[in-house]
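Apart from one protein chain that is not included, each protein chain of the complex appears where it belongs.
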Amino acid sequence: MSAAIAPDYNELDDDEFRAVVRRFVAENYPPELRYPPKRLHWAENKVWYMKLAEKGWLCPGWPREFGGMGLSSIKQVILTEEFERYGVARTNDHGIVMVGPLLIEHGTEEQRRRFLPKILSGENIWCQGYSEPNAGSDLASLRTEAVLDGDEYVINGQKTWTTLAMDANWIFLLVRTDKQAKKQEGISFLLVPMDSPGISVKPIITLDMHDEFCETFFDNVRVPKANLVGQPNKGWTMAKALLGHERIYLGSPKLSGYAFSRLKLLAERMGVWDDPVFQSRYTQLRLDLTDLRALYQHYVDIVRRGETLGPDVSMLKVWQTELFQRITDLSIEIAGENTALLEPMEGNRELNPAGLYLQARPATIYGGSNEIQRNILAKNVLALPG
Amino acid sequence: MSAAIAPDYNELDDDEFRAVVRRFVAENYPPELRYPPKRLHWAENKVWYMKLAEKGWLCPGWPREFGGMGLSSIKQVILTEEFERYGVARTNDHGIVMVGPLLIEHGTEEQRRRFLPKILSGENIWCQGYSEPNAGSDLASLRTEAVLDGDEYVINGQKTWTTLAMDANWIFLLVRTDKQAKKQEGISFLLVPMDSPGISVKPIITLDMHDEFCETFFDNVRVPKANLVGQPNKGWTMAKALLGHERIYLGSPKLSGYAFSRLKLLAERMGVWDDPVFQSRYTQLRLDLTDLRALYQHYVDIVRRGETLGPDVSMLKVWQTELFQRITDLSIEIAGENTALLEPMEGNRELNPAGLYLQARPATIYGGSNEIQRNILAKNVLALPG
Amino acid sequence: MEAAEDRGESLRMIRDSAAAVAPREGDLKRIRALRFTDPGFDRTVWREMSEMGWPGLRVSEDKGGSGLGVSEFCALCEELGAGLVPEPLIPVAMAANLLPAEHLTPVLSGERIVIPAWQERASTFDLAGTTELRGGKLHGKKLFVPMASGADAFLVTVKGGLALVARDAPGLSLEIDRTQDGGNFGTLRLDGAPAEAIAGDAEQALDEAALATSAYILGVMDRAFAMTLDYLKTRQQFGRVIGSFQALQHRAADLKIQLALTRASVESAAATLDSSSVPAIRRAAVSRAKARASDAGMIVTRQCIQLSGGIGYTDEYDVGLFLRKVMVLSNLYGSAALHRARFAAVSPETDDE
Partner (left out) sequence: MEAAEDRGESLRMIRDSAAAVAPREGDLKRIRALRFTDPGFDRTVWREMSEMGWPGLRVSEDKGGSGLGVSEFCALCEELGAGLVPEPLIPVAMAANLLPAEHLTPVLSGERIVIPAWQERASTFDLAGTTELRGGKLHGKKLFVPMASGADAFLVTVKGGLALVARDAPGLSLEIDRTQDGGNFGTLRLDGAPAEAIAGDAEQALDEAALATSAYILGVMDRAFAMTLDYLKTRQQFGRVIGSFQALQHRAADLKIQLALTRASVESAAATLDSSSVPAIRRAAVSRAKARASDAGMIVTRQCIQLSGGIGYTDEYDVGLFLRKVMVLSNLYGSAALHRARFAAVSPETDDE
């Protein structure tokens, strides 16, 4: 199957485009998947993924020549806003947001021809092999190694937090190819089929009892040299650049907004709505969210203008994730004894204070822990020494 | 004038002794000086000081052979409790709590005979020359130096935060006598008359517009070698030991309790007493204070048992001083526009939210900043590395 | 002074005896194996605990108990918390405090597990309710009954007193919800279930259960913190042990302060219950301790997750078990907010404060 090519929506004015998106989403997105409380598996979001593929809407940021929508920054923001407003779930999108842009910039012609169409068609679903159990926020200390043996790399090691690895048939991987070099300088970027002999995947059960993440083990896994992206030992720079988009994404008010809307429902259910102490804390959180939105808008405007985000965008991530957690703090307080429950209250998945509280825990850890973000702010924004 | 020798109160049982103290305070302490909002000057507290001297109560901790009360730890605690309960002001007590114990332990017979009686009589009022403008929490980096010239030390340098230096006629001084040694090892302890040529004193006006502290300058100030306490270059250990008593004193709930009682008055005056949001925060602070008292009691019990306080007593200082500040935070919030005022509200010194707020600022800085205290806790209590 | 030393010795003995079931250095395999099972605890272990006299620790000696103090009971619960012990000591001990002698023997021996059911709505610490015993039959509904799936009988608070009802009584239906810690809560519907009236008032026993829960939380946070400290001392990042980073050191120092305050609060509340019979003073002490433990327990275990980084978010790593346990206990027997309000209501301020 090959995906459709969408018309050039940049010719529409912003409001028209917004209306088009809104209509498409309302008509096509499965209502039962709106605002899902957890990351969806491929089996669940495949239908929607294929609808996007058919419409030619799968890759808004890719240039049109590679099958993307070629949307301007502004139009991409509108698309995202409308998806978020409707509660559209994130798809298994690592091929779309990571591998595609990587290959468009650094891939060979042959790699582009080989991989891009299968992302657009939904045939290849990618996962990301960056994190390692002993690296954590110090990503560059990774130890999974790939040794050249004739025309093949032989990979040994372990990745962790590989999101939805069980749903993916390809993985893009950071590996160490030069153990002598300084830690950032011996890293390469490899593309590996998940059905390669020697790969095994073990789901990680998280505190909220979900299995979104995996550990992925590599035992003498062989891939042809042709699967190397860019130059050997130059993978780190590409990998960092790919993470760049994460920096504003992690600061999006979406999660906090979601948690806040659930807080509202819970407050009604628990009958604390008229409690002045609750109201005071609720309004404080509401203002924290409103000001987060204003600050986020400031950074979105930078992106819209096509400018580069500075390291100060780390402020967004810190405030967003900690606000998210503070909202869930209040939720479990007002939930009373229901905070103890493993399942949502009364079978209503929108009333799940404990689940949401636990989901909020890693927000301050992943994507560069908030401690790392504060280090970045201190050193790269405030120019503090050391 | 020579001070009285008190009877041995250790022979009374605790309740009797408490009653004796309570009666003495009520009958002798100037009512207008109860719970003074600021540290008193000598001119103000001299009357009370002399009453204590006449009664022989000036130095509860000194052995009876040196003119002290020789009180047991328990009795000393009771004395302090009763003083605090009544709102007795701290006197110009550096001679009593610092110089006396120092000379009793490390002084020569001649030094004891020369200095102790004049402390007991109120003739000599001492101040403390430890801090320096460029040292801060890193006390051992002090640079005021004393060079031996024949039988005299010649002192040059500057001390700061010399509490009530303008009221004192003697100062005890940490000076550097060996610039080659490691920083803790070249420090000596000197006793210096404040009327020595070359000493000048300049009050420091603090944020709350008080002049309790001074800068003290030394320009070729000469003192005889006989004024050295202990061995040359061995002053640091003595100085640290003298500060030991500070560690529990800084964690006493007195300041927080004082601020809390003023918060209560202010809440009544501002009519916020029935506001549920205020009540909630008020009760939270009240519990923080109650639990501080319980924790303080734990350390008081250690002292009572005659055991040595560990570095974990830093917890008290951190919690106490930050609670003190949190109480004043709430005070300036409920005071509304009155927070702007330079003087107490309506001429009532008990309604002085801004003044109290400003007075609370240095609590987290002096006596080893709270950052230093947390370093101590991390390293010496939790055994964290580095 | 001698009395105080005896007391210290008695507390040490209790703590030592707890090690039989919950050694401080032990692993949590047993706890993990019991999670999300039915009834969520081990009756063999429960009988061992009973043989050590724990359900009757607070029951007077003439009724077959040990007659020990609240301080001893709290010391024991703290140790059990450090081991995340799931056996329902606190509710059963509450029932034992209330049952007359003729019902006590099988409860104290561990053969019969009686769990109190007192709560009729969320977020309350008030015994008032609408459940009634009429003509020997119970009518009403009780919520959040801890570890209910392991109960042989329930001691139900009713208007004017208590009632003992067997789990298999006709007219009793029990619905079980799993809890985050691997245990369960029961919802008890009583539609004419035959029950025996028990004279008494659960108020003091409920206060003790709340305080014991605070002590249990203290144990939970203490062990979680110890575990996290170990992690900080061994985990390396950026070529350094992460415990050498000052920002983490200061946070650890703050958690240590939370622990110290909680211990001071719980231990002084226990001492108050052992020494004072003034209701307002007793209630204030309990509320103060539960407010502190509930808040501090959440602060500490939540930060332990953060300090552990990614691994802290996995179910496989033990630190999450401690957080989940506090999530169950922090709002049980009254949340922090509720106990703060109760403290303010029952404890008149004096000039000495």
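Note that the chains take the letters A, B and C in the order they are written out, and that residue 1 is the start of every chain.
As a convention for this text, contacts are C-beta pairs under 8 Å (C-beta built on N, C-alpha and C of every residue); 3 or more make two chains touch, one makes a residue touch a chain.
Given the structure is predicted, the values throughout are model-derived calculations rather than measurements.
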item: Chains on display which the left-out chain touches in the complete complex; value: A, B, C
item: Omitted-chain contact residue, chosen from B:N10, B:S72 or B:T206; value: B:T206
item: Which residue of B:W57, B:Y130, B:W161 or B:F324 touches the chain not shown here; value: B:W161
item: Touch list for chain C against the chain that is not drawn; value: 245-247, 249-250
item: Missing-chain contacts mapped onto chain A; value: 85, 257, 260-261, 264, 279-280, 282-284, 286-287, 289-292, 294-295, 297-298, 312, 315, 318-319, 371, 373-375, 377-379, 381-386
item: Residues of chain B (touch criterion as defined above) contacting the omitted chain; value: 131, 133-138, 141, 160-161, 204-207, 209, 270, 277, 329, 332-343, 354, 357, 361-362, 364-366, 369, 371, 374
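Basically, only the chains that are shown with their structure count from here on.
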item: Centrality ranking, top chain (CA atoms only); value: C
item: Gap in Å, rounded to a whole number, between the CA centres of chain B and chain A; value: 55
item: Whole-Å separation of chain centres (CA-atom averages), chain B against chain C; value: 43
item: Inter-chain centre distance, chain A versus chain C - centres from mean C-alpha coordinates, in Å; value: 40
item: Residues within chain B bordering two or more other chains; value: 280
item: For chain C, residues contacting two or more additional chains; value: 245, 248, 337
